[in-house]
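Removed from the display is one protein chain of the complex; every other protein chain stays in position.
Letters A, B and C mark the chains as written, and numbering starts fresh at 1 in each.
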Amino acid sequence: MDIAQLGFVLLSAVTIAGALGATTINDLPRALLSLVLFFFGVAALFFMLHAEFIGVVQVLVYVGAVAVLFVFAIVLTRARLQATEIGRLVPSRVLGILGAAVVGAGLVGVVVRTTDVPLPAVAPLGTTAPIGEALMTRYLLPFEIASVLLTAALIGAVVIALEDGEQRRSA
Amino acid sequence: MTVTLDQGFVQAYQWILGVARDLGLPVWLVTLLSLAIPVVVVIAIYAGFFAFLTWLERKVISRIQNRYGPNRVGPFGLFQPVADGIKALTKEDVIPAGADRLLHWLAPCVVVVPAITVYALLPLGRNMTAVDTDVSVLLFFAISSVSTLALFIAGWASHNKYSMLGAMRAIAQMISYELPLVLGALPAIMVVGSMNLGAIVKAQGPQATGELFGGIAHWNLWTPWGFVGFVAFFIAGMAELNRSPFDIAEGESEIIAGFHTEYSGFKFALFFMAEYLSTIAFSALASSLYLGGWNGPAFLPSWLVLFLKIFGLIFVMMWIRSTLPRLRVDQLMAFSWKFLLPLAIVNIFATGLWHVLPRATLADKAVAWGAAALVLIPTYLLLAKLNGGRATEQRRYRYADL
Amino acid sequence: MRDVDEPVGAAPEPEPRYKLTPVESAFDQQQLEVSIGPQHPSTHGVFRMDVTLDGEVVTKLKPVMGYLHRNHEQIAERTTYLGTMPFTDRLDYFGSLANNWGYALTVEKLAGITVPERAEYLRVIMCELTRVVNHTCVAGFLLQDLGAWMTPLVWALREREKVLDVFESVTGARMMCNYFRFGGVRVDMTDDDLAVVQKIIDEYPAFLDEFEALMTKNEILQQRCQGVGVLSKELAISAGISGPMARASGVPYDVRKVDKYGIYDRFDFKVPLGEKGDVFDRYYMRVLEVAESLKILRQALKDMPKGPIQDPKTKIRNFRPAKGEAYGRIESPKGELGFYIVSQGDKSPYRYHVRAPSFVNLTILEDMCLGHKLADAIVILGAVDIVLGEVDR
Partner (left out) sequence: MISLNALLVLSAILFAVGLAGALTRKNAILVLVSIEIMMNAANLNFIAFWRAGMVELTGPLFALFTLVIAGAESAVGLALVIAIYRHLKSVDVGNIQSLSG
């Protein structure tokens, strides 16, 4: 086992632990922290795969923005007490876990049956500049659509959150 | 002689690794050593720098306020940070009843990690960048955005209403200033065409030998977009660092100490250290983006030049801190969203204009300057007018006829 | 044999060392109830505000006083008239000489004592010096509440030290001066002291300009203060607000002009008035009043006659005023400071009451704070200018 493999195993462990924590811990801030750990694990994996730019954007977007949004949601909904119990295994939950397990097993099964390809040893030469060029040439339309989507989401989020606030004040 | 001074750290590093290889140490050990040495050196030097800075800040503010400042421990009170450190270490660590003990412990650790990690990306001198990636500027912002979460954790875990208020303020403030911060850094990236800090610094270096102060004329600051970008970046950075007048997250006159109200002893010292370390790192980044980084006169080693620039910026921060009152939460947000952000966006447009226009001859330069000024000055005036509506009116007072 | 007192059965559960207050449930509600004080850096002593916050906006505010209650009035009813004098120092400990004067004035009214000329001038000088330092420091404190990192406050305190040196040289004490006596003052000022005072008031305008350059034109200060904590003229009058706060709201009221107590009718000075009644007006009122006080001081130093400083007819020991009652009031730096004394002819007053301006000015805190942010509430409190010794007595 060389250093890369060791690193991969460690990172996988961290990532899976983070994901498990985020989906099983009841205390919301702790679950959120676990999620951040997961995000970092994935970002580190991206770095390992030489997709530096995606890794950086992953941290910037997920940790810097999405996680902070979650923080806002947690605080605004005062949800500390409302974190629901996961301990009791009601039938719907058992079904959910079983379903997820079946899907996971199916995916793993498919993957294992295919022929394995080792990743090429040569690292790609810097992805940042090519990505930038691709975004401005071949992928310009998706890029613009994405920006429109973001604007729409921004306005939509503001409207949804605002409207109610005004109702509450006038009530 | 100057070369030795300049490259002393690098040469020593190479020498140690060479000796390690000659001794026949296994490869993994040498690799580990090559990773560990920069980490240890950077942490040691900049942590010492932090200790010195706490002393300096107290001293500078004292002079502004007609006081002496610390002068009991050692010559000129220079050992004050040592005494403070001992005190912080020996102080009782109080965890409030009802606090989330794990998160309460975790928060100061989480807040320190990004503050130290970002040093890996900074070109601290010629050939002195620990991690030289293509995306170092972006990575800097990505890593430092983690501290927001740490502040929230601290505020939440303390189980104190003031802490909670402080945490909320910290988050609101950080997400509003993240955008102007990144947009303020963008012009420098655009013009150089690289997110690599080393490349950005090199672009501001001397183009020929023997230029004044190592090519001071090539600093990004001396361009219209550079000036606006630097100011926006510096202001947003001060907000990001919770420096006064943007220190609402810990505004001691309102919410005691904000998110670190319930922290004492060494945990508090960690928060303090993280704040100062990020201040230093941010100043280093600002000087790398706009003030030519480690470029300086040839007789000074490059790392010392960067040190001096960092000190200069931090001195300005101290000066502002001891002069200005704090902004209110809504004014703080309004300033970011309604003033700084539009200005930064227009500045990007101005940068593009500057980049496209030819600047070979003096006449061309004048045209480029004029175009950039034509974009930036009206924007500034318009934004100032739009924002200055309600407040700051002229008042006239009369006297009672009694 | 069992002892009767010996408990039978299982020992009771020990009381928990602390009980968790339901902070969680407080977080659960839309509105957050925060208790600001009694231990808080910005409540100017042990004062508490029970604030209910919606986000950052104050929706309810209840001032809670009494943490510094010292039974001042009851003590005064048990001790001699003169014995109360040093106690009045502790009312508004930032301007002890004004309290002295209010008390002395009331007792003189009660017993019909006249004050010699030179003593009147000394009283005016000491009291106006008190007003100057008080107003300067209040501006400094206000800036401290606004979050200016100590600089204005330290500058103000530096000037205060000079005045306190004069107090020390004349009365022997820097803060608890105990300087006034019924029918005069305790010790005379030497020519050296007067020269020092002259020097202080000569240098003060330059300092004031510098101080103002640091603060008044600062845009952040203006944005933070203008339009914040507006107090209407009507409310100010009906709530009995006095002092700079009332004048900031445009109420033309100054006891120095209304009563002309002492020798205030001899001096040429003006009473500035604000119009908006917000925090900025309250701040600037104090700056303007300092300038007026300096005017008074200049005139007083010029006109001061030689002569005795104590009415010789007044008995210092075994002082028993005749039956009767009196209400005396002066313009203390904080507002109208009144003393009400009922005498039965004994060595101590039958009833003694202090009308403390800080206390009255605090009562409308909620009206000024509602709808503003938490940070503004702190600033509004700072602009009221309270001293807890006077509020709680």
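Keep this in mind: a contact is a pair of C-beta atoms (placed from the backbone, for glycine too) under 8 Å apart; a residue touches a chain by one contact, two chains touch by 3 or more.
Quick caveat, the model's predicted, so the values are computed rather than measured.
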Considering the entire complex, write down the shown chains that touch the omitted one. A
Residue by residue, what part of chain A touches the chain that was omitted? 2, 4-5, 8, 12, 15-16, 19-20, 22-24, 28, 31-32, 35, 38-39, 42, 45-46, 48-51, 53-54, 57-58, 61-62, 65-66, 69-70, 72-74, 76-77, 79, 82-84, 86, 92-93, 95-97, 99-101, 103-105, 107-108, 111-112, 114, 116-121, 124, 127, 130-131, 134-135, 139, 142, 146, 149-150, 152-154, 156-158, 160-161, 163-165, 168
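Simple rule for what comes next: only the chains that are shown with their structure count from here on.
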Greatest centre-to-centre gap (Cα means) from chain A is with chain C
If you average all the Cα positions, which chain's own average lands nearest? B
How far is the middle of chain B from the middle of chain C, if each middle is the mean of its Cα atoms, in Å? 43
Centroid of chain A to centroid of chain C, CA atoms only: how many Å? 59
Enumerate the residues of chain C that touch no fewer than two other chains. 27
Please give the residue numbers of chain A that touch chain B in the complex, ascending. 3, 27, 29-30, 33, 36, 52-53, 56-57, 59-60, 63-65, 67-68, 71-72, 75, 126-129
In the complex with chain A, residue positions of chain B that touch it: 28, 31, 100, 102-103, 106, 133-135, 138-139, 141-143, 145-146, 148-149, 152-153, 156-157, 164, 167-168, 171, 174-175, 178, 195
Taking the touch rule as given, give the residues of chain C at its contact with chain B in the complex, in rising order. 18, 20, 23, 26-27, 32, 34, 40-42, 53, 56, 143-151, 154-155, 158, 214, 218-224, 226-227, 247, 252-254, 257-258, 270-276, 280-281, 284-285, 288, 373-376, 378
